[in-house]
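Please find one structure pasted underneath; my questions will follow.
Shown here: the complex without one of its protein chains, the others still in place.
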Amino acid sequence: MGILEVKGVNKRFGGLQALGDVNLSVAENTVHAIIGPNGAGKSTLLNCLVGKLIPDTGSVSFDGKSVLGRTPFEINQMGISRVFQTPEIFGDLTVFENMVIPAFARRDGSFRMHAFESVSNEKDICIKAEQMLVDVNMQDKIHMHAAALSRGDKRRLEMAMCLLQEPRLLLLDEPTAGMARADTNNTIDLLKEIKDSRDITICIIEHDMHVVFSLADRITVLAQGSPLVEDEPHNIRGNPKVREAYLGEAA
Amino acid sequence: MSKLNVTRRGALKSGAAAGAGLALPTIFTASSANAFMNEPTGSSVTLGFNVPQTGPYADEGADELRAYELAVEHLNGGGDGGMLNTFSSKVLDGTGILGKKVEYVTGDTQTKSDAARASAKSMIEKDGAIMITGGSSSGVAIAVQGLCQEAGVIFMAGLTHSNDTTGKDKKANGFRHFFNGYMSGAALAPVLKNAYGSDRKAYHLTADYTWGWTQQESIAAATEALGWETVNNVLTPLAATDFSSYIAPVLNSGADVLVLNHYGGNMVNSLTNAVQFGLREKQVNGKNFEIVVPLYSRLMAKGAGENVKGIFGSTNWHWSLQDEGSQAFVKSFGTKYGFPPSQAAHTCYVQTLLYADAVTRAGSFAPCDVAAALEGFEFDGLGNGPTLYRAEDHQCFKDVLVVKGKDNPTSEFDLLEIVEITPAAQVTYPVDHPMFAGGALGECNNG
Amino acid sequence: MLGLDKKDTTLLLVVIALAMFAPFLLNPFPSGSAMAQFNAGYPDLMQRFVIFGIFAIGFNILFGLTGYLSFGHAAFLGVGSYSAVWMFKLLSMNVVPAILLAMVIAGLFSVLIGFVSLRRSGIYFSILTLAFAQMSFNLAYSVLTPITNGETGLQLTLDDPRVLGQSATDQGGIPVTNFFGIEMRATHTLDVGAWSFDFNAGYYLCAIIMIFAFYISLRIFRSPFGLMLRAVKSNQQRLNYTGLNPKPYTLAAFIISGMYAGLAGGLMASMDPLAGAERMQWTASGEVVLMTILGGAGTLIGPVLGAGFIKYFENIFSKINDNVLHQWFAFLPDGMEDTLVFLVHPFVGKGWHLTLGILFMLVVTFLPGGLVEGGQRLSRLLRRGRKDEDAGPDPEHHPKETPHVAE
Partner (left out) sequence: MDAILLQILNGLDKGSAYALIALGLTLIFGTLGVVNFAHGALFMLGAFCSVTLSRLLTLSFETIDETKTDFLGNPMKVKTPYVEAWFGPETGAAIIDWAVPLSILFAIPIMISIGFAMERGLIKHFYKRPHADQILVTFGLAIVLQEIIKYFFGANPIPTPAPDVFKGSFDFGVLLGFDPNVIIYPYWRMVYFLFAMIIIGGVFAFLQFTTFGMVVRAGMADRETVGLLGIDIDKRFTMMFGLAAAVAGLAGVMYAPINSPNYHMGMDFLVLSFVVVVVGGMGSLPGAVLAGFLLGILESFASMTWVKSILPGIDQIIIYLVAIIILLTRPRGLMGRKGVMED
């Protein structure tokens, strides 16, 4: 029984079958990659996991509890954090303030007014936020406007924000898309470190096979909305069906 | 010297009430020996002209302002003296008021009670105005009248036609020269009966606010007393610009007269729409369909253009009146500005003169003395024939004009013709008339 | 001090000083002089400055922080005014219960409207709030006249019950509003040479409340709650995926800002016991939007400046007539005097709207951050001037501070 169980999920958009009978089981404390050609339904599947979309049929459960019908913030409170393909951060706020928000969310769980306290007086929160920025090597940008960061820094910030919440499952949507090689390698190192240093399950969608094979413990290949194969990385590498799916796309 | 002792009495009283809690440092000079609010102590006296300068009634406000400027000129001995020469009271001699030169400040009411009160307050508090006058709607007049009562200055209302101004909202410090809804009805009904017969069915469209209601009530009562039947009364939103959906059903309602209890832009639009629908060419119940606009003004008639032709209404005053006072006023106004004055201008001019006269006769600017001099004052020579400022409700009783849109105007000002001058006696009502019930003048306030 | 850092403390002290010395600052010209026209230090206008300041501060908590543009905030002001006047009619002329009731009723009203309107965002939210406010206005003007006294506005009368006070004074007048005996209209005039300064009890009550309101807004801006509100404006999606539901935050901001509006309405009625329906019209809602943007949305002091700016034009420029113009330019030769009067005439008196419109366009075009940005540029210019003198090293390696928390 994995920490994340997807069973028989179907999702249609009008005439298009985006997901067809998807089954997926992600084991705790592993890195599970989902790969597949464009339009295979990877992002749709991710959206079904976090409550942005509701599957037409099937079930999604996290740690034994169904996530269906819950809103994104409730699902997040269950311990699932998500990093987006294009970084979703608070562009108008400083890097530090970006970090403080998940720290408060982690501490308080849900709505608390705190209208008459001062952010700067919440020492434990500030320390935590600063520490995490040091961890992702962004301490020198702490007072910068988040919108002014480079794309790579934005993504690191987003990842740091997610990690600050100490999620049990981290969902990554193409975390290295559009990154330079060096940045990609940094990201891989960061993720490796995260994986080694914490009790965390990571589910990653990725195009870059270098990233996938550096990190993944297990890989699911999605094609035309359905899982093609699920196996360990070294078995996927030579699988003709996978090759066909990708080549088919290339042709 | 302080001219800004807004509420000396209030200050003293509060000082006593709060005791040591409000111990005042000696640096604050409690005001000098002023006997009443804004007592003029220098060589001049300041009047506050509070008229709409922005918004839909801006043109009417501009005309009021012209009249005020003319009145000030005449009071200070300038120009040809206008109605000072025809006024039955002869105490004004062109040397200002009680020898003090008349100065004035102006403000913008925006035709909103809030803004009007703010503007009046600034005149009282900042400029030391001893009297406030003006306005072009009843809501504003009542709001400002209330303020003047509380502040302790005299309010000489400008254009306000609602029964409430001197009815349930009357105030001891407020005075109205303009006529009201009841008078419109009383003057108009007999003329309508003569013109259209006593077997008529009337359909009322009424602006959905206080003035509209009181006018509708007055007109319906007056016409019903002469045998007319009121088929329906439909309230229309103030903000309405297109009245088609209210007018379209009229023809099929069995009514043969449409009464438009609207003013300003509402009236211009509803009348234009009604004529567009061809109501006036129709026959209902074997009679010609007719439209009546109980309260007319020349500026509105101008806005409605040709649509006013042949339509009856009432008005406080019109420049074509032939009496000596009206002629003198039209002459000074026309010479100075190049066109004849409106009824609003006339009322404002007359109110200024009446105030100055009352002060002079009382020999004092103190509001209570002025009020006493105005109460029960009978005069003539200011247009509208012999007039009484009734003591009990501070309403003027004078002749009311019934007018009709002119069929062949000779100039752009010649839009209305006087059909009948209804004598004051016919429009006078008892003080306790139910349409004016409720409210009390209260005591006059010197501030 | 008071849980504020040094910079904020300074800001608060500046605001306190401005509010307390306003009677001096706003009357810079001798009362007899031609420039006295520009004096704004009379009680009614000073009260309006701070009351609309409170209104705008409250509006800014919603709009400046969360970015939700309410186009119906005047409804809360109106409701607050009506509640306060009813309190004067029924209970007593003491302003405290009136102001409290105004805040409570406006708060309840904003719970209702906020709960429904906040189901949508962006312009859909704006139109929902606009629709609610316009409905309130239209109804208050017509069918609700028994409660609101329609066109004229709700006034006090001599036969109001006033169970804890008197219906009429011994002199037969309507009693005046007071704060435990201190009459709101009590004014002391101080004459210093040619100058004259007014100290009005009502103004000082409003000013103290405004300072308190400003302090609370300052605390909210610096608080975790304020941070969440700014997060709502910045990226609701991320907030959701951070496990936080934006709705309670926005609703709380909406209610707080509605209560500020109610407070402003209650104070308005306390200073002048009349509540007109026009207070709820969309133009009134638009006015507070303009005040906030003009001053600088999202800044602390901007809305107050914007409120003062607009009210100054409304009350001072509208009162300048040709007569006054001639007085000003009397020192010039006749021909020039008339030309100048002719040129200035369209912009003053009945033309004050035109001047205001032109200034709106100029400010927003050249000072994107509103009047506050103008002030910042000015001070930067001055500071640079001083720095050049010192020829000190440029300490500009600090990353820029976020403009959203700038004062």
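A, B and C are the chain letters, set down in written order, and residue numbers restart from 1 in every chain.
Simple rule for what comes next: a contact is a pair of C-beta atoms (placed from the backbone, for glycine too) under 8 Å apart; a residue touches a chain by one contact, two chains touch by 3 or more.
Computed from a predicted structure; not experimentally measured.
**Q** Tell me the shown chains the invisible chain touches, ordered by label.
**A** B, C
**Q** Any idea which of B:101, B:287 or B:302 touches the chain not displayed?
**A** The missing chain is touched by B:302.
**Q** Which of these touches the unseen chain: C:47, C:81, C:142 or C:270?
**A** C:142
**Q** For the full complex, which residue in B:35, B:225, B:239 or B:431 touches the chain that was left out?
**A** Selected residue, touching the omitted chain: B:239.
**Q** Under the stated touch rule, tell me which residues of chain B contact the chain that is not displayed.
**A** 55-60, 62, 208, 232, 234-237, 239, 241-242, 244-246, 248-249, 251-252, 265, 268-269, 272-273, 276-278, 281-282, 284, 299, 302-307, 319-320, 330-331, 334-335, 339-340, 410-411, 413-414
**Q** Which chain C residues would touch the chain omitted from the figure, given the whole complex?
**A** 63, 67, 69, 116, 119-124, 127-128, 130-132, 134-135, 138-139, 141-143, 282, 286, 289-290, 293-294, 297, 346, 351, 353-354, 356-361, 363-365, 368
To be clear about the criterion, only the chains that are shown with their structure count from here on.
**Q** Leaving chain C out, group the remaining chains by who still touches whom.
**A** When chain C drops out of the picture, the chain contacts leave these groups behind: A | B.
**Q** If you average the C-alpha positions per chain, which one ends up nearest the average over all of them?
**A** That would be chain C.
**Q** Specify the chain most distant from chain B by Cα centroid.
**A** Centroid comparison gives A as the farthest chain from chain B.
**Q** What are the residue numbers in chain B that touch two or more other chains?
**A** Residues of chain B never touch two or more of the other chains.
**Q** Listing for chain C: what residues touch at least two other chains?
**A** none
**Q** Provide the residue numbers of chain B that touch chain C in the complex, in ascending order.
**A** For this pair, the touching residues of chain B are 1-7, 10-11, 13-15, 17-18, 21-22, 24, 27-31, 53-54, 58, 61-62, 65, 69, 104-108, 112-115, 117-119, 121-122, 125-126, 137-139, 142-143, 146-147, 149-150, 164, 169, 208-211, 235, 237-239, 439-440, 442-443, 445.
**Q** In the complex, go through chain C and note every residue touching chain B.
**A** 31, 39, 42-45, 48, 138, 141-143, 145, 149-153, 155-159, 168, 171-174, 176, 178, 180-183, 185-191, 196, 198-201, 272, 274, 276, 278-279, 314-315, 318-319, 321, 323, 349-350, 352-353
**Q** Which chain A residues qualify as touching chain C in the complex?
**A** My answer: residues 50, 71-73, 76-77, 81-82, 88-94, 97, 100-102, 104-106, 109-122, 141, 143-145, 161, 165.
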